[in-house]
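Our next item is chain A:
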Amino acid sequence: MPLLMPVLLAGLLFCIGVYGVLARRNAILVLMSVELMLNAVNINLVAFDVWLRDELLAGQVFTLFVITIAAAEVGLGLAIVLLVFRNRATSSLDEMTELREDAA
Partner candidate 1 sequence: MTSLQSIDYVAIAAPLVVALVALGVLVLDTFLPPARKVVAGWVSVAGLAVAGVLLVPLVGDTRRTFCVPGDGLVLPACSYVVDELTLVFQALVVAGALVCVLLSLDTVRDTALPSGEYFFLLLSSVSGALTLAASRDLLTLVVALEVVSLPAFALVALRRFDSRSSEAALKLFLVSVVSTAVMLFGLSLVYGVTGQVHLERIATALDDPSLSQPALALGVTLALAGFGFKVAAVPFHFWAPDTYEGAPVPVAAYLSVVSKAAGFVGLALLLTEGFAPYVDSWGPAVAVVAAVTMTVGNLAALRQTRAVRLLAWSSVAQSGYMLVPLGSAVAGDVDAVLPATVAYVVAYAVMNLGAFSVVTLVGRHREANALADYRGLGRTEPLSAFALAFALACLAGLPPGLLGLFAKIVVFRAPVDQGAGWLAVVMAVNVVIGLYYYLAWATTMYARTAEDARPPSYRISWSDGVAIGATLGAALTLSVVPDTILRF
Partner candidate 2 sequence: MRELLLPLLLAVPLVGSLVLLVAPPRRAERLAAPFGTGVALVTFVVAVVAAATFPETDVPWVPSLGLRLHLGIDGISAPLVLLTSGLTALCMAYLLRIRPEAGRLRALVGLLLLLEVGMLGTFVALDLLLFFVFFEVVLVPMWLVIAQWGDDSVPGGRRRAADVFILFTLLGSVVMLLGILLVGLEAGTFDMVELAERQGAGLSRGVQVLAFLALGLGFAVKTPMWPLHTWLPDAHTAAPTVGSVLLAGVLLKMGTYGFVRIALPIVPEGAEVVAPWLGALAVVGIVYGSLACLAQRDLKRLIAFSSIGHMGFVLLGISTLTPVGVNGALYANIAHGLITGLLFFLVGAIKDRHHTAQIEVLGGGLYERMPRLGALLAFGAVASVGLPGLAGFWGEMLVLLGAFDPADPLPRGYYLVLMAVAGVGVVLTTTYFVRLLRRVTQGTSFQAWRDAVLLRDASPHELLVWAPVVVLVLVLGLWPGWLLDASDPVVRALLGGAP
């Protein structure tokens, strides 16, 4: 299997993730977009692993770790979003500007 396709796919996915992170106003959706970015990484890693025929299977192990990290992040992230929602009754990132530089 040519390497190009999965890497392209990963790149595309990553870009979609980036777009989502920047364009979505809702914290949950931003979180999901981050997941997309992480998954792009996973695709990359697996594809490279297979392509390299890595004896250590480092890429696949890496993927597992990334999945774990992603899970932890999402868990924590959701908790924080929940906290914010409880305090502010909103999960829109636009409204979270209490902490900022003093307007000049």
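If you want to know what made the cut, all candidates are chains of the complex that A comes from, given by their letters.
One rule holds for everything that comes next: contacts are C-beta pairs under 8 Å (C-beta built on N, C-alpha and C of every residue); 3 or more make two chains touch, one makes a residue touch a chain; residues count from 1.
For clarity, every value in this text was computed on a predicted model and none was experimentally measured.
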Q: Among 1 or 2, all from the same complex, single out the one that touches chain A.
A: 1
Q: Spell out the part of chain A that touches candidate 1 in their complex, as residue ranges.
A: 7, 10, 14, 17, 21, 27, 30-31, 34, 37-38, 40-41, 44-45, 47-48, 51-52, 54, 56, 58-59, 61-62, 65-66, 69, 72-73, 76-77, 79-81, 83-84, 87-88, 93, 96, 98-102, 104
